[in-house]
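Take a look at the following structure, please.
Here the complex is missing a single protein chain, while all its other protein chains stay put.
Lettered A and B in written order, each chain numbered from 1.
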Amino acid sequence: MGCWTCAVGCKAINDEPLGYWWNRILTTEPNGSAQVATSASPAIDVPHGVFPNLELAYLPVACQHCNNAPCQKVCPVGATFRREDGVILIDYERCIGCRYCLAACPYGVRIFNWGPGERVPDFIIGYGEDYRTEGRLVFEPVRPMGVMEKCTLCVERIDVGEEPFCVAVCPVGARVFGDLNDPQSEVSTLINEEGASQLLAQLGTDPNIYYLPVRHPDKVSE
Amino acid sequence: MVSKNVVRASTPMVRSPWVWGSSALVVVGLVAWFYELEHGLAVTGMRDVVSWGLYIITFAFLIGLAAGGLVVSASAEVFHIEALRPLSRLGVLTAAIFSAAGGLMIIPDLGKPFRILNLFLYPNWTSPLEWDVTIITIYFLFSATELYYMVRHPDHKRLFKVLAYIALPLAVLLHSITAILFGLQFARVWWNIALLPPMFVASAIVSGTALIVVIAWILQKYHGVTIPSSTWRWLAGLMAVSLAIDLFFVGCDYVTILWDNIPTDRAVLALVLPGGRFQFTFWFEWVVGGLIPFVVLASSKLRSKIGYVVASAVLILVGVYAFRIELIVPGFINPLIQLPPGIALGTFTPGASPFQLVGHYSPTIVEYLIVVGLLCLTALAIAWGYHAFRVGESIESEVPHVKSS
Partner (left out) sequence: MGSYFNQTPDEYIRMILRIGQKDADPTVKGLTFAQLTHGAPHLNMPTIPYVPFFDKKFPTKSGKIEFYVEMLVPYHQEICDYQEPIEATASNPLFKKYPLIFLSTHTRFRTHSQYTHLPWLEEINNSGQGFLEINPKDAHDRGIQDGDVVKIFNDRGILKVRARFTEGIKPGIVNCYQGGWDTVRVHQYIEGHPNNLTHQIANPAQSIIPNFRSNAAYYDCLVQVQREDG
């Protein structure tokens, strides 16, 4: 519904400075048919179509955690890695900041730490601790200058059995998190029953993020 | 820029004003780099939409010049072009110095430059960048070694023959891999064409030759080194042919996009063609650095005048630089998913939107200072190498062997 709660939640749990949005809510047409805005103005909430035949849907976009991730393939030092469970993470201690992954990502979800970042509020908020997985530093409370970052799927939360923060804060349960390998899980059932799609599936990146179809596109017409 | 500084490379090197001027600019560039280290890459014009800028443009340009140097030098041996033989050592010298300069150009572009050794400690071989780093390193070591043997054992003809046969594919490989670095990225439709490596190789040969022409002219004018007219003719011919091939490849790409109607492809080309935001690259590439030098070099009357050849070479260098800009920046302008509000920039400017739907990039003064500093350093290195490796003597010594062709 385009309320941006998940985006603001992401910003809070990860203490993202101003100008950082690891998670964004794009304005599009129902069922992801548009990849380039054709609305009257390139701004959020502006519907596609001509009055009174309008279409509007929201596409939340963060890292797609691809099985065949171009960012991981192009990283010259293997800082971007894919954990066994499919989460794509960045090793903050190894990244050299060449931004090749930023050029390689078709989804535009990677955010580089260009400067020290202007944080509001200026004290630490969110998860607030270093987090390591497989011995590699994948989260720091303050965004480290000079390295690449993106959605971590809240590894620090999912590793202790919690949902990613964006899923937890969604006021309408539009986001579902679970195990795709388990055919009985809620995510697998939803994907099978409703016919979910992947973003830019034609590129063969095979994302682990699936989008359920908009079930009742409200067609307004007089 | 390089050429202008080398212009005044008169014999007593240390006392020349251009050496002092260039050294000062190198220092200024270093200071700018320290400033960038302190404040992060936020001091550049790059952001999350257009995430590579002047540094990578210059990097691709320098690597092209490096590849061209070895092509000129090895061609003399491989294709038995006696007229190019006097320039062998000069070619190897530019190859070594420009590949090193290209490698150095990457460093200010890195967010964590002090971790550069990670490239060798933790290589990931699926990354074209890792291959590029490797080939640049090999290329530099190869040219430096060849240079060493040229100075120490100039009579070892067999060795140089073998080296030349290695050098030619190496030079082609160098710029092919640099092209592949861009060409494999399916997230950027403008780059993702199979034609990119041949395009890069052709542009490397034309710009590398142009660089040799400019340096040779400086040597002839200010150092009293005589370069035979047959050599000039060969260089002019080589530039004309490779320029035509280069523009042919670029033209093929334009035609492919113009014929189809894929919106993402058309959107980028529209930026570059006349009327687009980057039309200056089109005019510089096709007219200033394309049509004009080609007409000059194709006309046997104009080609025989060294002044015209050198002017064409300078225009070609400008044109090839425009080609690098045309490739890299417009490639970033339109992300594949271009829906509002756009991509978050990663920095904050009060009052301005933190999102960009369409990319914007203009280099900052810091970027210019660093690039100019590095180019001055390169010019100084060439001047130093000229003396240290006795390049002048090598040209003179080869001259008697030249038969008029």
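The working rule: contacts are C-beta pairs under 8 Å (C-beta built on N, C-alpha and C of every residue); 3 or more make two chains touch, one makes a residue touch a chain.
Not measured: the values here are computed from a predicted model.
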Which displayed chains the unshown chain touches: A, B
Full-complex contact with the absent chain, from A:G49, A:G86, A:G178 or A:P213: A:G49
Contact with the hidden chain (one of A:N14, A:S39, A:Q64 or A:T133): A:S39
Residues from subunit A at the interface with the omitted partner, ascending: 3-4, 7-8, 11, 18-19, 21, 39-41, 43-52, 54, 56, 120, 123
Touching residues on subunit B - with respect to the absent chain: 341, 351-355
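Keep this in mind: only the chains that are shown with their structure count from here on.
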Distance between chain centroids, defined by C-alpha means - subunit A, subunit B (Å): 38
Touching residues (chain side subunit B, partner subunit A) in the complex: 39-44, 46-49, 51-52, 106, 109-113, 115-116, 118-119, 121-124, 126-130, 133, 181-182, 184-188, 263-264, 267, 332, 334-349, 354-355, 357-358
Complex interface listing, subunit A residues touching subunit B: 17-22, 24, 26-28, 34-37, 39, 42-44, 46, 59, 61, 70, 73-79, 94-100, 102-108, 110-118, 145-148, 199-200, 203
